[in-house]
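The complex is shown incomplete by one protein chain, all other protein chains being positioned as in the whole.
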Amino acid sequence: MSSNLPKIAWIGLGIMGSPMSENLIKAGYDVTGHTLEQEKLDRLAAAGGRAASSIAEAVRDADVVITMVPASPQVEAIAYGPDGILENARAGALLIDMSSITPQTSVDLAGAARTKGIRVLDAPVSGGEAGAIEAVLSIMVGGEQADFDEARPLFEALGKTIVLCGPHGSGQTVKAANQLIVAVNIQACAEAVVFLEKSGVDLKAALDVLGGGLAGSTVLTRKKDNFLDRDFKPGFRIDLHHKDMGIVTDAARDVGAALPVGAVVAQLVASLRAQGDGGLDHSALLRAVERLSGARV
Amino acid sequence: MSSNLPKIAWIGLGIMGSPMSENLIKAGYDVTGHTLEQEKLDRLAAAGGRAASSIAEAVRDADVVITMVPASPQVEAIAYGPDGILENARAGALLIDMSSITPQTSVDLAGAARTKGIRVLDAPVSGGEAGAIEAVLSIMVGGEQADFDEARPLFEALGKTIVLCGPHGSGQTVKAANQLIVAVNIQACAEAVVFLEKSGVDLKAALDVLGGGLAGSTVLTRKKDNFLDRDFKPGFRIDLHHKDMGIVTDAARDVGAALPVGAVVAQLVASLRAQGDGGLDHSALLRAVERLSGARV
Amino acid sequence: MSSNLPKIAWIGLGIMGSPMSENLIKAGYDVTGHTLEQEKLDRLAAAGGRAASSIAEAVRDADVVITMVPASPQVEAIAYGPDGILENARAGALLIDMSSITPQTSVDLAGAARTKGIRVLDAPVSGGEAGAIEAVLSIMVGGEQADFDEARPLFEALGKTIVLCGPHGSGQTVKAANQLIVAVNIQACAEAVVFLEKSGVDLKAALDVLGGGLAGSTVLTRKKDNFLDRDFKPGFRIDLHHKDMGIVTDAARDVGAALPVGAVVAQLVASLRAQGDGGLDHSALLRAVERLSGARV
Partner (left out) sequence: MSSNLPKIAWIGLGIMGSPMSENLIKAGYDVTGHTLEQEKLDRLAAAGGRAASSIAEAVRDADVVITMVPASPQVEAIAYGPDGILENARAGALLIDMSSITPQTSVDLAGAARTKGIRVLDAPVSGGEAGAIEAVLSIMVGGEQADFDEARPLFEALGKTIVLCGPHGSGQTVKAANQLIVAVNIQACAEAVVFLEKSGVDLKAALDVLGGGLAGSTVLTRKKDNFLDRDFKPGFRIDLHHKDMGIVTDAARDVGAALPVGAVVAQLVASLRAQGDGGLDHSALLRAVERLSGARV
């Protein structure tokens, strides 16, 4: 469409990747996508993109390759090997991995890509499906300043808060910290909710006043109705937050950072999953506290 | 000044009580105060109030008695006994205790006062000295609806968010929940900060992006500079938060509410105190995590 | 029987007090007992003791008063007040409190008794009903060396391991530490049991080999069958261990000792109780871990 804009290859067209890639198309970019589900490829084509039948085909002529897949193994699967990105993208290309994975995987990927002349940014996001659709994601970036500057116009078509946080892996580190804080803040609210109800307090009134003071948080604002209505339709699933608590626990272990409370919350998230609640919204940590308090079987 | 406004007795003129009582005077109320420090009595008189030399003298003709003292033992000391409020206030008076104490003490006080024909509200506040001076406190109230309605004009001269949370003790319960959430949210940030720094991330950039998403909280906004600058000048002291964690831990135990994470944070607050940091701002929980992570001796 | 042995008053003839007082009678002591249940008084008389109808009557002529009641409030009820021990025992008597209570209550009792010329030892026990019957209790004593020496023959009629641990309250402190270690060791086993079973290991074989190495403990030996058979008939009830975890948590808070793990275990004990398992043996902490692991509803 525009000869000045970089050509994009997009690998991974799931709940996040589909609307994000379409936002790039809307912004005028030429996007060639690949994923294993034909339905998603059709959707991309209908939105004005091009469907590629392999990673190799998708990335061959791309200036920028963007990946958005569930976890570290998938990133490794699409990056390495004879059919992977590193073997088939051209030297000089910029690989932007927007998946949420371990910082170490991002560091390793950047190192491996360097030997092929490929530059890498890790750029995980927060904001969920709604943020992806509305292009208001927060994007946490790790890598070189020059590459970040080059990618900024792209990021601006996808999100609102866009920050370079440090060297390779730093985006993942900040995303991991984000998931840590979110889980702990949910747990804080969950303990407070059970305590308040068991004490005979008007929960709605209490949460209103709590939200207005130093106890206020985005979690309390956005999840208040989940707590009040015991509505745990996701949202962000416990299964995914469990994966993320594993990432932050392992990464903290690697750098020698103590997570005395994060470790307990990771156990409670894992416990919810073991109890069959992995498909619920992460605000279902309330169920864990209720069970511990004898308020739910 | 106005013959229609209730006559106020104010017991306890400390950091919070002095500016609060002065806000009532500014709003036109006739305030008679008592405390043990002459300097505070002089300040009250200078602001237009009257200094009483005893509790009995202060409360004898009052329509409303307001108390603002540090903890449960002080509330009991000024309420009970021959020289106390219950023995000396007139039947029909309304006693509003704005101290932060255990819910059970509030329940007991309401029961004891009832035998004297005195009505009681528990009405602890959050918002700190600044909130007291600017009359923007959050006020969490427990007691009867009619008494709450009667007291509302008074509360509106002191604060901004004013909520009746349930029966006697409910105000204290909500305040306890407030302190629980605040401590846990600070701890979440503290663990994230140490993890981020040990991972080589630009901390300021990271906190900016974290604050804008689901990890955002009033703690993160208001305490960000404390974290960045390691500035732990209070603010709200660890010693006081330690007292409050004791209140919420005991109250939760009484009602059978589990606080698996709150209990760990209570230990860390106590630990800070044991290490001589009781006089620092509660954001100094960061020091506890730093020590655990070998980043501070 | 013997004119040289001190005359004993025994207050509290429950599950522990009855067999203990009978062991003193068997050893030749003249024992006058008091409790509120007539059936227990009859049992004492049948064993060769004398039943008194009041505390005052029981203690009036006693050289040594021994108390064995459930908790701090009961100790205070029988010690203080016009009908209590301090008012009615003779100056020079020795009061030995064998109840498990807060160290501070023991310290306060010793101080109050001193004004009456009454000496006090705190001497809580471990070993349970079986240990009481067989006179093989461990007795942890706080107080003065001379009083301990004077009481030793009595203690030797009741137990096997008898140790003076320090000044007033020290017996209670050691008992509190005992309950802390026991609860944490049970929790360690409970987590191991669920982990082993979920991993498909032969649990009995595993516990056998674990018991023989550095993981071995009296808990593992004595509670192994409880774990294997899910037999949680008490034994020592969760309700009582909950009381004791409250004592050690509060006492540690008073002296500034951190209990990061003890605090979590205290929450899990409280949680079991909230779930209706308060009447089970403390080895039922296994149920808490099973629930957290989705292995029990």
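Chains: A, B and C, in written order; residue numbering restarts at 1 for each.
One rule holds for everything that comes next: a contact is a pair of C-beta atoms (placed from the backbone, for glycine too) under 8 Å apart; a residue touches a chain by one contact, two chains touch by 3 or more.
If you're wondering where the values come from, they're calculated on a predicted model, not measured in any experiment.
Q: Of the chains that are displayed, which are in contact with the missing one across the whole complex?
A: Contacts of the unshown chain, counting the full complex: A, B, C.
Q: So one chain is hidden, and I want to know which residue out of C:Leu86, C:Ala252 or C:Leu272 touches that hidden chain in the complete assembly.
A: Here the residue in touch with the unshown chain is C:Ala252.
Q: Among C:Asp42, C:Glu156 or C:Asp208, exactly one should touch the missing chain; which is it?
A: C:Asp208
Q: For chain C, which residues reach the chain that was dropped from this view?
A: 103, 126-127, 138, 140, 160-161, 163-167, 169-170, 173-174, 176-178, 180-182, 184-185, 187-189, 191-192, 194-196, 198-202, 205-206, 208-210, 212-220, 222, 248, 251-252, 255-262, 264-265, 268, 289, 292-294
Q: In the full complex, which residues of chain B touch the absent chain?
A: These residues of chain B touch the chain that is not shown: 260, 264, 267-268, 271, 273-276, 291-295, 297.
Q: Just checking the interface: what residues of chain A touch the absent partner chain?
A: Spelled out for chain A, the touching residues are 246, 253, 256-260, 263-264, 266-268, 270-271, 273-274.
Going forward, only the chains that are shown with their structure count from here on.
Q: Pick one for the touching-chains graph, please: line, ring, star, complete, other.
A: complete
Q: Is the contact between chain B and chain C built from the same residue numbers on each copy (over half shared) or from different ones (under half shared)?
A: same
Q: State the superposition rotation angle between the two copies chain A and chain C, fitting on C-alpha atoms only and giving a multiple of 5 degrees from 0 to 180.
A: The rotation relating chain A to chain C comes to 180 degrees.
Q: Which residues of chain B are in contact with two or more other chains?
A: Residues 256-260, 264, 268 of chain B each touch two or more of the other chains.
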